[in-house]
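Removed: one protein chain of the complex. Kept in place: all other protein chains.
When the chains are written out, they are named A and B in that same order, and each has its own residue count from 1.
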Amino acid sequence: MIGEFIDGPLWYISSIVFVVAVVWRIIVILSFGRKKNLAKPRYSAGGGAMATILRRFFPYREFYEVSKFRIVAGYMFHIGLFALLFFAVPHIEFITSISGLSWAAMPHWAFILAAELSFFGLMYLFVFRLTNPVTRMLTTRGEYLGSVLVFVVMLTGCLALGRSHEFLRLFHLLSVELLLLYMPFSSLMHAFTFPFSRGFTGAVYHRRGLNI
Amino acid sequence: MAIDMNMFHGFIGQLGQLGKMAQPTDYPDDERVTRAKDVFGNRIGAEQAGDMEACVHCGLCAEACHFRVMTGNPKYTPARKFELIRRYYRREKGPFKWLYQLFTRDITAQDLMDWQELVYDSCTTCGRCSMICPMGINIAELVTITRAGLANAGLIPADLRAVQQEQQAYGTVFGAGPDALKLAVERMAEQGVEIPLDKDKADYLVITSVIDILLFNDTLMGTARVFNKLGLDWTIHTCAFEGANFGMLAGASTTQEKASLAIIDQAVKIGASAVIVPECGHAYPALRWAGANIYGQRLPFDVFTISELLAIQLKQGNLKLKQNPDLNITYHDPCKVGRYSGVIDEPRSVLQALGGRFTETPAHGKMNWCCGGGAGVFVINSATELRRKAFDKKIEEVDQTGADTVVMACGSCRMNFLRGSVDAKWDKNIVSMVAMVSENLA
Partner (left out) sequence: MNHQAFPQCHLLRWIPPVLLLLAVMLFAGSPALAQAPQKLSPDAVSMEDPGSELWRQIRQRGTSEPVGTSQVRSVESGVLINDLGERWAEFRMQELKHWGKYPLLLVIVILVVFYLLRGRVDIEGGLSGRMLHRFTHYERALHWVMASIFLFLGVTGLILLFGRSSLIPVFGKEVFSILASLSKEGHNLFGPLFAVSVVLMFFQFVRRNIYAKGDLSWLLKGGGFIGKGHVTGGFFNMGEKTWYWIFILVGAAVSISGMILLFPNFGQGRVIMGLSHVVHGIGSIVLMTIAIGHMYLGSIGSEGSLEAMKTGYVDYNWAAAHHDRWARECKDNNAVISPEQFAALIGEEPPRVSTGKPAVEVKS
């Protein structure tokens, strides 16, 4: 019975809440508007926005030494997770079953590699956050919860790999639904807000003559 | 050095007395909170909302901030500095304010007082943190808004407040009014440097600052020599000469507008095609970027910092410089002129035209380390120890160049460098760019 709830109503509720809340959050950010800037610009704002959104995927040379662990672990986690989410066979099958869309999956060895990288990256970053005085001071309970939730989703997915027990699959799906419900209200939203913060700052600086 | 060190020490001594001259701005606690929130509410736009929604507390900004890096103290992390306005935003403006009110503490008067140290003493709004932030958050702007909120709540640090109140009431800074300017102009005339005052019409309205009038005369004289050599039609006006904007520095918008409008109105009155900002950091963005928005329309004149003007004149072939092969220099980018305003190549083209050896510090241009004295911090006495520690970073950077001279393009930075080099017994020459250029005119 619980299984039917997880497969059925809870899936629909969590997906709808996720989509609506994400869109709402972005709409509200944009609704604050930007005051017209009357100062004579040096360069265009729009070009600066796009350039900064892309450029910030890589740190500046001056910061390699101090940021290397976070950047490497961060990319291990994010790229691994992206690969798992969109190119793992069970996930593609799931998406096909609800939307009809399908695409090529990655081979099993790539899946394992992506999972290993993703786990190591996330665990390293979580421990980093706990052991660095700066992040310890900054991090809120909500952020710890977000990290733990993502880890639980990944772990339950890995534990259900054998596809041997319905219980394990449902446990994974339940954790995904909890994450979908939680994500729009947390700083995990950076997945959608990063283009805005990078873009706005890039636009402002480019207008003043700087590529950042 | 071409400055009077006795005058310098006297100046520093006077800075220590500033706090006593400030008028109190005490409000009841709940009024402080309301006044701060009013400013926050008005100043948060889509850019600030987007920024505050994107921070994931990765802590990288802590590695770019001179105050945090050189003290090791996590509380000076840039992301912490805007935590106050973020809490306000989440509880009262953001998309899920009804939810956050359940889980997030409201800001209190004690919070505002605790944040005074974080947004005034330990932040020069240099923007270096935005260079490392993977989310590209404009942290300096959030700190500037927080300062404005604290200012409205009566929490400008006393030393800074004293000067802001003086500028609000009298339009002067450190007591230097038209008489002080006239006296300085007379002294310079005795040395053969003419400064045309109060012309009814002129192409260039040049502004200066109290620091140049009282202390860094070489900068003012150098500017005059260059303008005269170039044969430009220029003037300084005794009623609109002060470039320093302590309203901007303190976060007091009324004072900022008043100070800027005085210059803008005068420039319009004399039909200037350009206003030239002296070697001063914040004076440039005060006019170049904020001026038009204060004026309500695009400014009918250009605004150049002196290094921009020199570069333009050099490129046009009007400015001719002697080559000086003995020079062994490096350049300190003022944060508000360089990283904030994009004037990075111009001073370099001028300095390279002087010949000699020019070596960049390891972090330069838009990545430059802040000297620790900007945004009014050099005036705040409680920040003395912080500034001293932050300055060690500049010493380390300059020492790596092997240069014997550091060229400055900002009076605040120069003041901070001088103070820092005296404290650390550092032996580098600290010189003004325009003064050096004026000594090498061909």
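What we mean here is this: a residue touches a chain if its C-beta (ideal position, glycine included) is under 8 Å from a C-beta of that chain, and two chains touch if they have at least 3 such contacts.
As the structure is a prediction and not an experimental result, all values here were calculated from the model.
Considering the whole complex, the hidden chain is in touch with A, B.
Interface note for the absent chain: among A:Y12, A:F69 or A:Y144, the touching residue is A:F69. Within the whole complex, the absent chain has one touching residue among B:G45, B:P74 or B:P196, and that is B:P74.
Among the residues B:A22, B:C123, B:I145 or B:V406, only B:A22 touches the chain that is left out of the figure.
In the full complex, chain B contacts the hidden chain through residues 12-13, 15-17, 19-20, 22, 24, 26, 32, 71-75, 109, 113-114, 116-117, 154-155, 157-159, 380-382, 384. Looking at chain A, the residues touching the absent chain are 69, 112, 115-116, 119-120, 123-124, 127-128, 130-134, 136-137, 155, 158-162, 164-165, 167-168.
Keep in mind that, in the parts below, only the chains that are shown with their structure count from here on.
By the touch criterion stated above, chain B contacts chain A in their complex at residues 44-51, 53-60, 62-64, 68, 74-75, 77, 79-80, 83, 93-96, 99, 103, 130-138, 141, 288-293, 295-299, 302, 339-344, 362-363, 366-367.
The part of chain A that touches chain B in the complex is made up of residues 21, 24-25, 27-35, 37-40, 42, 52-53, 56, 59-60, 62-63, 66-67, 70-71, 74, 129, 132-140, 142-143, 185, 187, 189-190, 193-194, 196-202, 204-205, 208-210, 212.
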